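In this view, the complex is presented without one of its protein chains, the others remaining in place.
Moving on to subunit A:
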Amino acid sequence: MNILNVWKFKGGVHPPTKKMAKDSKIENAVVSKHFYIFLAQNSGNPPKPIVAAGDEVKTGQKIAEADGFVSVPLHSPVTGKVVEIKKEKHPVTGRPADLMVIEKTREDEWTKLDPVKPYTDYSADEIKKRVLDAGIVGLGGATFPTHVKLAPSKKVDTIILNGAECEPYLTIDDRMMIENSEEICKGGVAIAKAVGAQKIFVGIEENKDKAIEAMKKAGAPLGIEVVVLPAKYPQGSEKHLIFAITKKEVPSGGLPMDVGVVVDNVSTARAIYRALQYGEPLIERGLTITGEGVKTPKNVIARIGTPISDLLALSSPLEEELRVIMGGPMTGIAVENIDTGISKGTSGITVLTKDIVEKPAETNCIRCYRCVEACPTNLEPYLLYKQFKKKMFNEMKETHLMDCIECGSCAYVCPANIDHVKAFKTAKLVVRTLGRR
């Protein structure tokens, strides 16, 4: 495998990959009784509900509609009835948000998107419309509405499908590529058609032999080129993936389209294909249930809104104090309520034991330069943190706070156990709020 043609970014870290579920075939999770769906599923505006408590809903039926351009509709994951819409603490923002509870009453009766035809028969505009109607967002975890990416204001010539999956523990993209390589590649072709791009790459880390093989086989007839990437965290970061494959640096504060690229996760590409070919809205996603805290790590397809507790039960969690993380261990969010439902952005449920997550209290920074060396964006995390402690938010902005991708490499290596990312997220909020005034 040739990884010599790849542009390596500076920095990054090598946490143990611990891909425990890499050989477990994707299973269909049993459909739960109750579904907990936050209307705020993705970045952008949350959609407005169009059903009320007591309404009957069918699987795939639209239950909330997009509110503005950077917003997508939401569809019912099951056939049943809406129990209630209430305010509950959102696991990501930590603030109260609208939560819809749907109870399954019958087996699936589908409402599909209309019309359904072979995926190659859609025009560029029809593809964009279908992606919006299907409620598709970036499934890698960032959950940015995909139809917005497909309507770039600049000329895009290159599509990159992100199969790097650099987060330790997570294996769902790997399995998706092994088991659904054709659907992913066809989705990639549709994305390229939508934006008028000629070249399609798939970036995969070198440690995923089977996925590389499967994607090469499925991609070759469609003119898709597989690029094997070094296994280094955060190789799957959008900007670093683009750099690895094209040597182009997305300008500070800019978007991939500024360098003529659109990046989509491989699972997103598959969702697009299925929305076109079968008229399926996005009501389910693949995810990995993994970590030292479960006995049987596995990959599953689960409906959006499935309670985390139901998914955990599939993998036999240990009987001890655990940290349950939505996403992977580097960027995922620890949940305080496992009865909350998974969202469109939940790429995994990582369950870690106390001995792994616990670290001693923060001590003084010794400017050991480990964070400087680990930062893939060439920032100086030690300096940003020093400024944060002094509440020097304007200075933080000048030290390129807003370029931080929150990958966690700095905090991972910090011998003083400083939680840089937590501080930087807070600082970004402050800077954005001050900027708005």
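In this section, a contact is a pair of C-beta atoms (placed from the backbone, for glycine too) under 8 Å apart; a residue touches a chain by one contact, two chains touch by 3 or more; residues count from 1.
Note that in this section contacts and distances are computed from a predicted model.
Between the listed names "ABC transporter ATP-binding protein", "M1 family aminopeptidase", "Glycyl-radical enzyme activating protein" or "Ion-translocating oxidoreductase complex subunit D", the UniProt record for the complex's undisplayed chain reads "Ion-translocating oxidoreductase complex subunit D".
Only one residue in the set A:I224, A:I325 or A:M396 touches the chain that does not appear here, and it is A:I325. The missing chain, though absent from the display, is touched by one residue of A:V357, A:M392 or A:V431; that residue is A:V357. Considering the whole complex, the residue from A:K87, A:K390 or A:K422 that touches the absent chain is A:K422. Seen across the whole complex, the unshown chain contacts subunit A at 9, 13, 15, 168, 239-240, 243, 249-254, 309, 312, 317, 320-325, 329-336, 338, 350, 352, 354, 356-361, 363-370, 372, 376-380, 382-383, 400, 403, 406, 408, 411-417, 419, 421-422.
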